[in-house]
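Note that one protein chain of the assembly has been removed; the remaining protein chains are unaltered in position.
Each chain carries a letter (A and B) given by its place in the written order, and its residues are counted from 1.
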Amino acid sequence: MGMNGTVIEVSEVSRHFRIAGHELTALFGLSFAVRRGEFVSIIGPSGCGKTTLLRMLAGLIEPHGGQIRVGGRPVRGPGRDRAVVFQDFALLPWETVLGNVAFPLEIQGLPRGEREERARRAIALVGLAGFEASYPYQLSGGMQQRVGLARALVVDPETLLMDEPFGALDAQTRHLLQDEVLALWQAHPKTVVMVTHDMEEAVYLSDRVLILTARPGRLAREVAVPLPRPRDESVRRSAAFAEAVEDVWSSLRTLVAA
Amino acid sequence: MAVLLLTWEWAGRRAAGTLTLPPASAVAVALAAQLVDGRFWSAMAVTLQALVVGFALIVAVGIPAGLAAGHVPAVGRALNPYLQFLLAVPASPLVPLFVIAFGIGLAARVATVVVFGIAVLVVNTAAAARQTPTRLIDMARAFGASRRQLFVRVVLPASVPGIAAGLRLASARAVVGMVVSELIIISVGLGRLISTYSATFDVANLYAIVVVVLAIGVGVARSMTWLERRLVRWA
Partner (left out) sequence: MRDAGRVRRWLRARAAGVAAVLPVLVAWEVVGRAGLLPAVPPPSRVAAAGVALAARGQLWQDGLRTLAALAAGFALAAACGLVLGVLMGRFRTVDAVCGLYVDLFQSTPAAAKVPVLVLLFGLGRASIVATVFLFAFFVITVNTYAGVRTASPRLIEMARSFGAGEAVLLRRVILPAALPMIFAGLRLGIGRAVNGAVLGEMLISIVGIGGLLMYYGGAFRADAVLALVLLIVAVAGVLMGAVGMLERRVVRWAGRG
């Protein structure tokens, strides 16, 4: 643990990739920190390397320069202290809801009885009790992402990494799930890093919004969201909410126009 | 269907006396007589033996080979030229080679069945294993899956649809291999009956046996389609 309860420390991180023989820089010299229990969103124009950043935080890929530390230790690969919610759900189509949610516990080698019991609790937590035996194709997109959320929560991670978790959903479902994630987070506080392209979503859920520049992605600005906690749906209609969104939007506009 | 049968019957009756086209009813009678004849069933058993043994070999070798080729790039690169060759080459000209190698017994017919069917299963299995969605692989890795867990819990089940499709295609080709080996290596089985009836111009019985062979083909195809649906119920 770093000072001031810092959990995640990203320092001078760069990452390149090659397309058709051209070297492109996805991220360059990116630094920021996330405190314990904080909800941070990362937003930026498409191609700014948001998802690359999240994959590095998850330990799926490594930075080409700089360092990422989680819980004081450098990230060398995936770890039990972090769990990921994927944009396209990434559910195993041949497993039931129960099998999918229990999957991380199975990997950890827990006995069947315990993992099923914990999975059932996580499933109930996201409001899917009764659907344990359903297969992913039988569920709506919103329900599928609840499964993805339950699968991440079941390991009780210190840090939740969410990669555009509601990006594949329609507007109403997205609002509903945002409310649920907010309620869950307020009841079971965790450190959350969420990548999104939806400004209202970022403001509504986060304590802080980090705005990245277009490729190569680096930190352009960070906006502390001045809305009080606990929040609920009524926040969306407040003047402070509109102002905060406007603030983020004006920063993004200059970045996109530049 | 009825139209074809009626036309066939009519044409067959008109051609009565010539040797080429027996009326459909005569074929039906011959077929019924065959079905209660012990010699027919022992011929059938011999023929199916090559198919069953050959197909079992195809499954036992083809699926592991395909998974290895799809999951381990080096194995895939090493096997690829041979698979491409086996897929491209018309397999029947190879049958005389099997006769040289194995004689005219069961082994040569099994080899024919295997060579006809195996490449398509390996190629399909390998493609399925290779195309395991990266998001699922990422997901499993993010939750800390080991290489073995990744293979058993993600790559293997993700390959099942491709394996099932490969089995369906391989079974169809295996049936062709069975027929070709029976016709070229005429030694025993239905191929022997066909050549006997054809030599004695017993056309009704010849047609009956051909109908049986086609029915085997249809039966195998149907059961493989059924199996495929059973295996991939979650899709």
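To be clear about the criterion, a residue touches a chain if its C-beta (ideal position, glycine included) is under 8 Å from a C-beta of that chain, and two chains touch if they have at least 3 such contacts.
Worth saying up front: this structure is predicted, and the values here are computed from it rather than measured.
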item: Visible contact partners (per top-of-document touch definition) of the missing chain; value: B
item: Omitted-chain contact residue, chosen from B:Asn80, B:Gln149 or B:Ser187; value: B:Asn80
item: Residue numbers in chain B that touch the chain omitted from display; value: 1, 3-4, 19-21, 77-82, 85, 88-90, 92-102, 172, 175-176, 179-180, 183-184, 194-195, 198, 203, 206-207, 210, 213-214, 217-218, 221
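One rule holds in what follows: only the chains that are shown with their structure count from here on.
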item: Where chain A and chain B are represented by their mean Cα positions, the distance between them in whole Å; value: 50
item: Residues of chain B that touch chain A when the two form their complex; value: 133, 135-136, 138-146, 149, 153-154, 157-158, 160, 234-235
item: In the complex with chain B, residue positions of chain A that touch it; value: 55, 58-60, 78-80, 82-84, 86, 88, 90, 92-95, 103-104, 106-108, 135-137, 151, 155
